[in-house]
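Provided herewith is a single structure, encoded as structure tokens, for subsequent inquiry.
Every protein chain except one is present and positioned as in the full complex.
A, B and C are the chain letters, set down in written order, and residue numbers restart from 1 in every chain.
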Amino acid sequence: MFGLLARRLAAALPTLAGVIVVTFLMTRALPGDPAAYFAGPAATREAVEEIRRQLGLDQPLWVQFGDYLADLARGDLGLSITTGQPVLADIAQRLPASAELTLIGLLIAAGFGVPMGVAAALRPNSWVDHLCRVIATAGVSLPTFFTGLLLVYVFYYQLGWAPAPLGRLDAFSSPPPQVTGFYLIDSLLAGDIETFTGAAAQLALPALTLGIFALAPIARMTRGSMLSVLSSDFIRAARAAGLSGNTIVIRYALRNALLPVVTTLGMVLSFLLGANVLVEKVFAWPGIGSYAIEALIASDYAPVQGFVMAMAILYVALNLVIDLAYQAIDPRVRIEA
Amino acid sequence: MSASAAAGGTVGHIRHVLSENPVTGLSFGLFGLLVLTAILGPSLVPYDPLASSDAALAAPSAKHWFGTDNLGRDVFARVVVATRLDLGMAFAAVALVFVTGTLAGVAAGFLGGWTDRIVGRVTDTIMAFPLFVLAMGLVAALGNTIANVIYATAIINFPIYARVARTEANIRREAGYIEAARLAGASTLAVMLFEVLPNVLPIMMVQVSLTMGYAILNTAGLSFIGLGIRPPTAEWGIMVAEGAGYIVSGEWWIALFPGLALMLAVFTFNLMGDGLRDIVDPRRRT
Amino acid sequence: MISRRHILKAGTAAALGTVASAPAIHGAAAQSRRETLLLISENPPNSTDIHGVGTNRPAYEASWNLYDRLMTFGVKKDANGVDHYDYTKLEPELAESWNQTPTSVTFKLRRDATFHDGSPVTAEDVKWSFDRALAVGGFPTFQMRAGSLEKPEQFVVVDRNTIRIDFIRTDKLTMPDLAVPVPAIYNSGLAKRNSTAADPWAMEWLRANPAAGGAYRLERWVPGQEMVFARFDGWRSGKRPDLARVIWRIVPQAGNRRALLERGDADISFDLPAKDFQELAAARRLKIVGTPVENAMQYIGMNVNRPPFNDVRVRQAIAFAIPYQRIMDQVAYGTAVPLFGGPAQPADATWPQAHPYVTDLDRAKALLVEAGYANGFETTFSFDLGLASMNEPISVLVSESLARLGIRTTINKIPGANWRNELLKKEMPLITNTFGGWLNFPDYFFFWAYHGQNAVFNTMGYQNAEMDALIEKSRFTQNEAEYTDAIKGFVAKAFTDVPRIPLFQPKLMVAMRDNIDGYRYWFHRQLDYRVLTKG
Partner (left out) sequence: MSQPPLLSVEDLSVEFRTRSGTVRALEAISFAIARGETVGVVGESGSGKSVTAYTVMRLLDDAARITSGRIMFGGLDMLGADAGTLAELRGRELSMIFQNPRASLNPIRRVGQQIADVLLRHANVGAKEAGERAVALLAEVGIPEPSRRAKAYPFELSGGMCQRIGIAIALACRPALLIADEPTTGLDVTTQATIMDLVSELGRARGMATMLITHDLGLATERCDRVVVMHAGHVVEDAPTAALFAAPRHPYTARLFAATPRPGLALSEISTIPGGLPDLRRDDLPPCRFSTRCDRRRDACDAPPLPRVTHQGRLVACHNPL
């Protein structure tokens, strides 16, 4: 178990190194000039140059990179100009919001996508199959920003069913005492049902937006995987043994078919974390995606670097979790490991 | 089997796939429509897509099918004319990554060794980024131009191509005809380019159709946040972004129609990709 | 001196402290909505300390409501009956009275004034605060200097409740400059306790921890998301505010902000597109107030040092080619005062005022031919992406109109962070931009925007000896007639040479629910919670 962890982390190191270098170069190439920003609105060109010198921005790139690495080694990700906060604190505070949103979105996608994939696989090339395919493809074809806007317009503005798109809680509630940072969990831990329903209501539309987008990969993967499992020998054997339809589809076929789907989930999740930057923007969701967008547009590069680092680490961690999940489901991997 | 029989077989196979999957036929039809719109669109539209007028924010009518935007420009004309740009950008990006990604992947899969390791590292590093944010960062860093949007879109799609091509080349590495070509004295490069590559191409063509949709979404997403396209150029993403502010005040048509066009285009390419995969590689249908 | 380390390396502890304190107020949600104002805006404040490095505009609002100053401005009704700060009247805030002589002013502080932590406000606190504004550099120091407040020796503690400010020159801006947001009064004892050897002015700590004594205290701040203010019941510097609590939420999408206001989920916002203000005003479902922003304008600037805009005929041609009315109708939507089609010569000594140009493509064409550009030319039209909602449609309409003269423009959107940098370089040939000054004097505007000192706001790089002479005269003359003539002179010059083409004077628009009263327009364009009431 620890061996696997260590091997995995070692394998991820070159990737992380690549991410650090690329991010550093990319952010230095951003058009903004922190010196001009810090120098204030009425500064002369000389004043800006002076501040540039003080900030060390006149140093050769490799010296700046050295400084950056040294700071990174101390866990110092710098300060955000936009929020005025240390990037680490910002990310620590916003990550749970993104994670909660993305996970719920994924749950919605899996909740619909898996049954859709199964239904399609049970009757390939029937109208059910075609319908599932069209729905899933339509979902992934909708730009998330467009879906989000439409949902807000219809369900909040027109129908009034959804609460105002004001972030994780309505303005008059306070967040539950922080344990996990996931409001749904924290509010339940605190026994605060009102906050729980409030948080769930706020989550509904943005999570649905993400869910619609992630539906296709999950439904497709389930369908394909289900089709290949359904045509495999042991399903035929199970039928020959007269097992009931439910037992065959769920206990025999689906459990096997989910193995490759679990692997896909990792990809989908990392894909969603990227896709949710626009969703967060639309729903005023205080996650790290909207944080990164704002920072990038403002050429505020400490948050951009911090965000990318956080995502890269998350990506590695995610793959590790997927491996572990795979082990939990598949005895073959478990015993070999 | 004779050549004509083989050709007949392919046609028959395509016919079979289409009859089994009417949705694919529909996607081919839509694709034709999109391409025609991209080619002929600018000469067909009733209004200059860039000309403002006093008839601002007019609702859809017989005169303005999709209404007009905040500057009185005809939304229908803009949506139609934008087809060429949106498809063009996505196509350029996909063409770029098709060439580079396929070559890199084939080299990695066929040669193995350090080539494989380098390509693997590059793809891993790209994959570790949240792709949309990487694209944003690249465009912001390289400069806010259409060309850079295309490069950024190509870069974030690189891992998909490199990985698929790598797998396919790797499978074929030990194939009989490769051995035969090698024994016949062909150089490694020649074997790779003339034996492996042509065999990998059909599968990569399927990827083209599948990633076209993603490329369109990506370029539109970038222009949604103000990167890439310069006003007053008509482009679907930026039109949705501009129209977004008008939805709440009831002028839904400004965002809705470009949004629908965007969706339709992506939808077409995704469905077509599925269909092409059926034709090229029936076993892999998912 | 600012070190990069210093700025970019944050007091992690301070920020985490803010976050961790959130649960402590859990349960305050029950507070009645009637006493709570929900304010929404597009951009978040990044500090509570107006002296902080890189403090953004929304943070001025936080500072204004958290901190007190010695004096504040009076109030008057504007033409529409809306409360408007009165530049001519200074009123007591922390100072209960003052005595001004030609060489100094002496303030008596309120004896009963305390900071939020209960410690009394003393002259030492005032001295420390003003010293700090001068010491930290950047914007606060610049703003203090605008009122000839330049040296720490000018601030003299007379006794515990008395402070004297010595003048280094006669400056009509000194007294008003003491009532702007920058000279806020800090709790020096608290701040010093949280300073370090490396950070003697507690810059890091004060960013998230106000050491203030104003009408509101900071209840919670989740950076980038919300700031919550609670009324400070020990406030003595004015009438007890009506609102017990103010929740300020960040809502990035304009459409969502409108929806929130219309559905009654939010109470007030400045940040709506012009068109929404126009429609909401027409629908009468919300109270919409628009006040022309003093000394401010949206304009087209041309780089006078480069061809083709070094030729005044080309600049005049452009001024005749702008589709002014269409911009008013389709961009400003009535939220602005037009600045075109005025009389041939300046009518009075006010600023901004309408210039004589109107849309006349024939005259524009004739001028271009005369200048040798019969076939037009190619150029780039740049604007700040951060203000795209106004700038982008303006640039589209202008470039479409220029295209009729054969002038082919490429529109260049510059990210907000880079805009100031590009302005500093003074290389952009053609821009649209907005500029305004806090201090409402024509000569103040011209000194920054047209003077040969070539400040960053002189985005056109315009330098003209005659212009400079008129501006200098207006700044220092004591003679009213001479002052008026000088202003009319430089305004006329600005319109003839036309390095910048004024388009309109924007209005500061605010939308609020019907039950919100007491809104007051301030030159700093931020909301004053203290005077708002909710019925």
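In this text, a residue touches a chain if its C-beta (ideal position, glycine included) is under 8 Å from a C-beta of that chain, and two chains touch if they have at least 3 such contacts.
It should be emphasised that the depicted structure is a prediction, and the values quoted were computed from it without experimental measurement.
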>> With the missing chain put back, one of A:A70, A:I193, A:I250 or A:I329 would touch it. Which one?
In response: A:I329
> Any idea which of A:T180, A:T197 or A:T247 touches the chain not displayed?
Replying inline: A:T247
> Looking at the whole complex, which of A:L166, A:L184, A:L203 or A:A238 touches the chain that is not displayed?
Replying inline: A:A238
> When the complex is taken as a whole, what residues of subunit A touch the one chain not shown?
Replying inline: 124, 231-234, 236-245, 247, 251-252, 255-256, 259, 329-332, 335
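Convention: only the chains that are shown with their structure count from here on.
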> By C-alpha centroid distance to the whole-protein centroid, which chain wins?
Replying inline: A
>> Counting C-beta pairs in contact, which chain pair has more, A-B or A-C?
In response: A-C
>> What's the farthest chain from subunit B if centres are computed as the mean of the Cα atoms?
In response: C
> Whole-Å distance, subunit B centre to subunit C centre, using C-alpha means?
Replying inline: 46
>> As a quick test, compute the distance in whole Å between the mean CA positions of subunit A and subunit B.
In response: 23
> Cα centroid separation between subunit A and subunit C, in whole Å?
Replying inline: 38
> Which subunit A residues reach two or more other chains?
Replying inline: 30-31, 149, 153, 157, 281, 297, 299
> What parts of subunit C, by residue number, touch at least two of the other chains?
Replying inline: 253, 255-256, 259, 262, 385, 415
> Of all residues in subunit A, which touch subunit B in the complex?
Replying inline: 14-16, 18-19, 22-23, 25-27, 29-31, 125, 130, 133-134, 137-138, 140-146, 149-150, 153, 157, 216, 220-221, 223-225, 227, 270-271, 273-275, 277-278, 281, 289, 292-293, 296-297, 299, 304, 307-308, 311-312, 315-316
>> Per the contact definition, I'd like the list of subunit C residues that touch subunit A in the complex.
In response: 1-4, 7-12, 15-16, 19, 22-23, 25-29, 31, 33, 36, 38, 40, 44-47, 52-56, 59, 138-139, 142, 207-208, 222-226, 247, 249-253, 255-256, 259-260, 262-263, 265-266, 385-386, 414-418, 420-421, 424, 448, 455-457
> For the complex, which residues does subunit C have touching subunit B?
Replying inline: 253-256, 258-259, 262, 273, 275-276, 279, 326, 329-330, 385, 388-389, 392-393, 395-397, 399-400, 410-413, 415
